[in-house]
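Shown here: the complex without one of its protein chains, the others still in place.
Here is subunit A:
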């Protein structure tokens, strides 16, 4: 394992060393110390690296991740794992707004709470939040699964397409075109798999499922007067 301190090495240099692993995977395990809330840590990784960030991270940590497993031993700022393609990002503390925004794949685990707009425009990512999520989570979600072990804020799943949302606690309000749906066996099975993958101890039977009513997909002539 290689350890680099951000009090001695710049973010740009650390990211360059991680990107250099693309050509030759000489060092698979990395520990980054003293992050002190710096932005854009471990962004754009595209190899099977294990990266541990020892402390609190700033904005856009592990953005655009592919294949790598990034663990943040602290909180994450705005846009953690935004546009992730694959791999896994784990936040041991709380996450700020827009966690997993636009992400296409991989697994994002937030062990604490995630703030507003968690999974906004999610396009295939799986997100498991141990605590609660803020307002407008999964806004315009297109694909993927969002699991919330606590509560969800206002307008959950507003204008949602096909993402599937599982919430154990209360939902303050559902957004436009988001409805509660029956929890069938296949949903219980996929939820169990997601909780297992996230390492979170919770009973799938305690969750409710939400998704798109598919009323906003196409123009409806009944709405003509609105224009």
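Keep in mind that, in the parts below, a contact is a pair of C-beta atoms (placed from the backbone, for glycine too) under 8 Å apart; a residue touches a chain by one contact, two chains touch by 3 or more; residues count from 1.
Keep this in mind: contacts and distances are computed from a predicted model.
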| item | value |
| --- | --- |
| Chain left out of the displayed complex - its UniProt protein name, from "ABC transporter permease", "Transposase", "Glutamine amidotransferase" or "PucR family transcriptional regulator" | "Glutamine amidotransferase" |
| Residue, one of A:88, A:102 or A:115, that touches the chain absent here | A:115 |
| From A:21, A:97 or A:121, residue that would touch the chain that is not displayed | A:97 |
| Among A:32, A:45, A:75 or A:140, the residue in touch with the chain that has been omitted | A:75 |
| Subunit A, residues in touch with the chain not shown (by the definition above) | 36-38, 55-56, 58-59, 74-75, 77-78, 93-94, 96-97, 112-113, 115-116, 134-135 |
